[in-house]
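Here the complex is missing one protein chain, while the rest keep their positions.
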Amino acid sequence: MRKLLLAALLIAGTAQAVSAAETVDPQKDLKSFREYFTSRFPKVQLDDFVNGPYSMDEGLRAQWKAIDEFPPYEFAIEKGKEMFATPFKNGKSYGDCFADKGIGVRQNYPYFDTDKGEVITLELALNRCRQANGEQPYSYTKDEMSALTAYMAFTSRGKRFDIKIPNDPRALAAYKKGEEYFYTRRGQLNFNCATCHVQNPGNHIRTEVLAPALGIVAAMPIYRSNWGGMGTFSRRITSCNTQVRASSLPPQDELYRDVEYYLTYMGNGLPVSGPGARP
Amino acid sequence: MASTIRVRAVANGDATEVQSLIQHPMDSGFIKDSKGELIPAHHIEVVTFEHGGKTVFTALWGPAVSKDPYVKFKFKGGKKGDELKVSWVDNKGKSDSLVAKIQ
Partner (left out) sequence: MRHFGRIALTLIFGFAASASLAASADDFKAAYAKAEAAEKQAVQMKTSWTTTVAAMKDAKKAADAGKFDDAVKLAQEAEALANASMAQAKDEQAHWQDAVIH
C-alpha cells in the first residue's frame, strides 16, 4: 500500500515538473508575486518596497533616514567613480564594454546572453570586461567590485528595472531554475529564501527586520553595518547560505546567477535604489 | 588623495547642525584576521571641531567605535559662510583635518 502511495506521489511529482516546463509564464508569475506583497502590505507604496526592511518598520526607517543624509556608501561611490574612469593598461576602459559607456545601465542587469546561453550579472560583465582587456578579475565579494557596482548603481538611481526574458527555451529554463532555487529548502536549518522573504517580511529574525522579496535586489550593492563595508548580491547570498548551514557555492555560480535573474525580474518596474545601506 | 573627512554644517537660527563622516578602519585590536592573528589596534582617539577659534565639540573615541564613524551634533552660534575646522588624531599618531564652510 505504502509502495503504491509513494509511486503515485512520484508520478504526480514528475507530471507536475513536465507540465511546468511546458507553460512557463514569467509575466503571470510577476503579477502574482507583486500582488502577494501589495495585498499583504497595503499601506506600503509600491516603489517603497525597494527599501527592504525600512518599508516594514518605522523605527528602522527613521534611523535609516538619519544615516542617509551622510550615507556610509559615499566612499565606495567615490572610489568606484575613480576606478571606472581609470583606463586599463591597454588604453581601453570599462565604458567600452557597456552600452551608453556603462552610465545608467544598472536596471538592465542581469540579462540573458543568447550567444553564450547564460545569465550575465553586472559583476560578471565587469570581470569579463577586465579579462578581455588583459586585467586580473576582481574578487566578487571584496571591495573593488562593490565600489564599481556602487558607482554604476548610483548613475542609474531611479531608473526602473527592465529585465528581459527572451522567448528562448534556455532563458526560460534559467528563469525557472532561479525560481526553483528561491523556493528550495536548503541547509541543515531547512530554510528556503521564501521562509524569510515571502513568509516573514517585517518580522524579526534575531535582531534583524526581514525585507520583502519584492525589490530585494534593487538596492545592491549595499553597505551593511554588520559587515562594516560594501557587499554585492554574491556576498549576501553566500552568507545567507552559511547562515542556514548550507555550504555556499562559488560567488558567480550558475545557480546564484539564475536566482538573481529571477528575483530582479520579479522587481521589474521598481526603481534602482542602489547603492544601499542596511543594518 | 581625497580627505578622509566629509562634513556638512548647516546654520539654523542661532545654532549650527553638524554632520561628519570620517573614513577610518577603527580596528579595535581585538579582532583576528583570517590567519587567526590579531589585527593591531588602529583607531581615532580625538576628533575636534573648531569654529571662530574655539573648540565647539570634542569627541574622545576608542576601540568601541565602528569603522567609518559618523557623528552628528549641534552647537550654539555659527552662521552661513563661517569656517568650521574638523581634525582627528589616531593612536598611531596619524591625523587629518578639513576646513568646511557652514551652509
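Letters A and B mark the chains in the order given here, with residues in each chain numbered from 1 onward.
Simple rule for what comes next: contacts are C-beta pairs under 8 Å (C-beta built on N, C-alpha and C of every residue); 3 or more make two chains touch, one makes a residue touch a chain.
Not measured: the values here are computed from a predicted model.
Shown chains touched by the undisplayed chain in the intact complex: A. Check A:V24, A:I120, A:A194 or A:C240 against the missing chain and you find that the one touching it is A:A194.
Among the residues A:K101, A:R128, A:K142 or A:R186, only A:R186 touches the chain that is left out of the figure.
Residue A:L249 is the one among A:L46, A:L172 or A:L249 that touches the chain not shown. In the full complex, chain A touches the hidden chain at residues 9-10, 13, 16, 20, 29, 32-33, 36, 179-180, 183-188, 190, 192, 194, 198, 242, 245-247, 249, 255.
Rule of thumb we're sticking to: only the chains that are shown with their structure count from here on.
Between the CA-based centres of chain A and chain B the separation comes to 34 Å, rounded to the whole angstrom.
Across the interface of their complex, chain A is touched by residues 2, 6, 8, 19-21, 23, 66-68, 70, 72 of chain B. Residues 66-67, 69-70, 72, 74-75, 78, 225, 228-229 of chain A touch chain B in their complex.
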